[in-house]
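One structure below.
One protein chain is absent from this view; the other protein chains keep their places.
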Amino acid sequence: MKLQGIFPPITTPFDYSGNILKAKVQHNVEKWNRTALSGYVVCGSTGESVYLTSEEKILLWELVAQYADSSKLLLAGTGVESVRETVTLTNRAAEIGYKAAMVRTPHYYKNVLNKPESQLLYFRSVADQAKIPIMIYNWPQATGVDIAPEAVAQLSEHPNIIAIKESSGNIEKVMQMIRECKPGFQVLVGSAPTIWPSFSVGAVGAVLAFANAAPYATITVWEAYRTRDFEAAADWQARIARAAQLVTTKYGIPGLKYAMDLNGYYGGPPRLPLTPICPKAQREIEQAFDGLNG
Amino acid sequence: MKLQGIFPPITTPFDYSGNILKAKVQHNVEKWNRTALSGYVVCGSTGESVYLTSEEKILLWELVAQYADSSKLLLAGTGVESVRETVTLTNRAAEIGYKAAMVRTPHYYKNVLNKPESQLLYFRSVADQAKIPIMIYNWPQATGVDIAPEAVAQLSEHPNIIAIKESSGNIEKVMQMIRECKPGFQVLVGSAPTIWPSFSVGAVGAVLAFANAAPYATITVWEAYRTRDFEAAADWQARIARAAQLVTTKYGIPGLKYAMDLNGYYGGPPRLPLTPICPKAQREIEQAFDGLNG
Amino acid sequence: MKLQGIFPPITTPFDYSGNILKAKVQHNVEKWNRTALSGYVVCGSTGESVYLTSEEKILLWELVAQYADSSKLLLAGTGVESVRETVTLTNRAAEIGYKAAMVRTPHYYKNVLNKPESQLLYFRSVADQAKIPIMIYNWPQATGVDIAPEAVAQLSEHPNIIAIKESSGNIEKVMQMIRECKPGFQVLVGSAPTIWPSFSVGAVGAVLAFANAAPYATITVWEAYRTRDFEAAADWQARIARAAQLVTTKYGIPGLKYAMDLNGYYGGPPRLPLTPICPKAQREIEQAFDGLNG
Partner (left out) sequence: MKLQGIFPPITTPFDYSGNILKAKVQHNVEKWNRTALSGYVVCGSTGESVYLTSEEKILLWELVAQYADSSKLLLAGTGVESVRETVTLTNRAAEIGYKAAMVRTPHYYKNVLNKPESQLLYFRSVADQAKIPIMIYNWPQATGVDIAPEAVAQLSEHPNIIAIKESSGNIEKVMQMIRECKPGFQVLVGSAPTIWPSFSVGAVGAVLAFANAAPYATITVWEAYRTRDFEAAADWQARIARAAQLVTTKYGIPGLKYAMDLNGYYGGPPRLPLTPICPKAQREIEQAFDGLNG
């Protein structure tokens, strides 16, 4: 299975009481369907998956499966702390038609879970029991746990572990994984401000929160890279840099949702304790997204 | 409500398939009932709450409520990332008869949740809607988020926030909270190796994983402190130091469960990705617990 | 050699051009001579030793040796990154009459120097060649390197390593060192906000920046502890807490120097890039030191 190109980890539309808005899921997915996005990651970090019940995750997987164009690859964010629940969710997503599962590093008991042997055990246990292939998901800025390239290389030998989404932004690590993993293992990145250099060293795709709001710009970097138009790739990379920072590290999901609202998608409010951004942040985002279409 | 003395955050008994063993809950609780423990925290970090479904948490709350001696204060670990689910769980625990809820700091979106304003919002939102009082739970070693004494002081003004369990082991922080919080706000600590100095600066109790396996030793420190027998307090503190380190920072829950098995409680296996400890670790724990009764 | 009680790591008096003011060294030392301070640490972190040339350090050692009352124990801060220069400085201090040398953990090449074997090598090499005993100095907040209790325990076996100044504020670590080091090895602490609990678990003294400006208050905590007047110890600890935070973690040396000026010592300006504090910080410090005599 090829995981190439740009995938948004889609946001979850809520109303102001915090309930899921099914119609807005449809609206967003149908609008993204008209782009060259490669597929959708449903219930990732950007989807506020840590704020969703299992029932809500399943609902979202079903809704997106219903509205997604058949050309789009469907990935489910299924990772939770326990092996057992991660397997249950993964196989539920498989039944709904998802092609692969994105599973983040477990991290609560850090003194144990920062050890490579615990990380190997977790991912192998999940992959052994999963009915669809696994993409490892590493985002140390959120989890406080980092999986080393050496461990990823070992996991790349597992027949049911096919990819990693590396969101640390650490390009040395990306390069080392590409060098040391089994041929065919796919390294995707998760940090919009560095996709161009990441592609240039061999990353085959990206899962980008930013692509929720401005898919064309990210696809343009990808297409420029693929057609060896390196000037254009660098240029578009520079154009998205500030906007991407604002809706990820600086203002996070609330900022991203505001940018979606600007660009014709439904962003809406996040669930508490996240809150909508203030007017000053709105102005910053408006400026940064000027010229970046939805 | 007085939260004084020693509370174990009780472990969850599983069989080797990872299923909850109700009979072992009964066994453990009835054995702890015979000690001077002040009460039980059910579904805290030590209870592997991050590996439990909501249904399992409710089951455990019901079981412990059924078997606990009426003199024991019942506290429920109800904190999850979202305000809405934390409130739902807290109020379910209240219905079952729990007297207070221990709510850990939310932490996944760290760039947002490390800000005091987000922490204040979360705890105030939960406390406003909770039918029982809230004890803040701060364990930065697991969450990667730390709540500052100044924020705790502000939260201590809320009529439904009555206590904090501070597990960082940072005694300067404990002292500052005691000085700056509203009179009557109760500071408990969560680190067995430092309970004696914590009591000496004003902590009124402790929630100790270690107390699952060796309740008498921890109660002895507490009683020695209360009767101003400072030599005995220091002496018992020294006696538990190594054992406490082994079953918390060094080997974590799997080590603690082994120590429980040694001392006549049911420890059993943890859920994956945690695994039982190796024979070498078992020998270390056996040595360290020699002379420490269950 | 007994390193008991309170030692200020004395500040270095500069004029506004950054030159050392010899007369102010005399003024400060003669004023401290009239207190029950146990001695002086000259050219420690608080003395801005990282901003001093070797010649300036030697000058300061000579000046303080000249003015110090004979009852005061003289300690020299001699630690720099290399073994060879640390030994040279230590033996120069010995010639001038210093009784022991305080040597901080080397830390620039952190990937090497965070390893216990490198730390053991450094301190043993220094101690082997030093003509006076060594006090290890650990301040991870500045150095980014932390020496573990197990390494300190090994170093305590060296006949020429007699003490540690542990400035992390981590009381569990202090307790573990006291338990595991060779009997007679002396543990001092370096964090004024936690001296009372540190004494209560066995620390025999403290090296306190705060004592430059308010020696009596810190001596009072020490004397109260020694005479088992624990209420008084806790009370005075609480009285100094805020002032101590302001002149250490919050405003650092510039804040401390301002507090010295308030209390009849010469503080004066620090060397660049440190700068005098702003008026708002001055007001905070004035308030916090109200009632704390020089």
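To keep things simple, chains are lettered A, B and C as they appear, and every chain counts its residues starting from 1.
One rule holds for everything that comes next: contacts are C-beta pairs under 8 Å (C-beta built on N, C-alpha and C of every residue); 3 or more make two chains touch, one makes a residue touch a chain.
None of these values were measured; they are calculated from a predicted model.
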Chains still shown that are in contact with the chain withheld from the display: A, C
Which of C:33, C:118, C:160 or C:282 contacts the chain that the document leaves out: C:118
Among A:23, A:238 or A:278, the residue in touch with the chain that has been omitted: A:238
Hidden partner chain, touching residue among C:2, C:110, C:226 or C:283: C:110
Omitted-chain contact residue, chosen from A:20, A:96, A:153 or A:201: A:201
Residue ranges of chain A at the interface with the undisplayed chain: 169-172, 175-176, 179, 191, 193-194, 196-198, 200-202, 230, 234, 237-238, 241
Absent chain, residues of chain C that touch it: 18, 45, 50-51, 53-54, 81-85, 106, 108-113, 118, 121-122, 125, 141-144, 249-250, 252-254, 271-275
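Just so it is clear, only the chains that are shown with their structure count from here on.
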Shared interface partners, meaning chains that touch chain B and chain C: none
Chain closest to the middle, measuring from C-alpha centroids that were averaged per chain: B
Distance between chain centroids, defined by C-alpha means - chain A, chain C (Å): 50
Residues of chain B engaged with two or more neighbouring chains: none
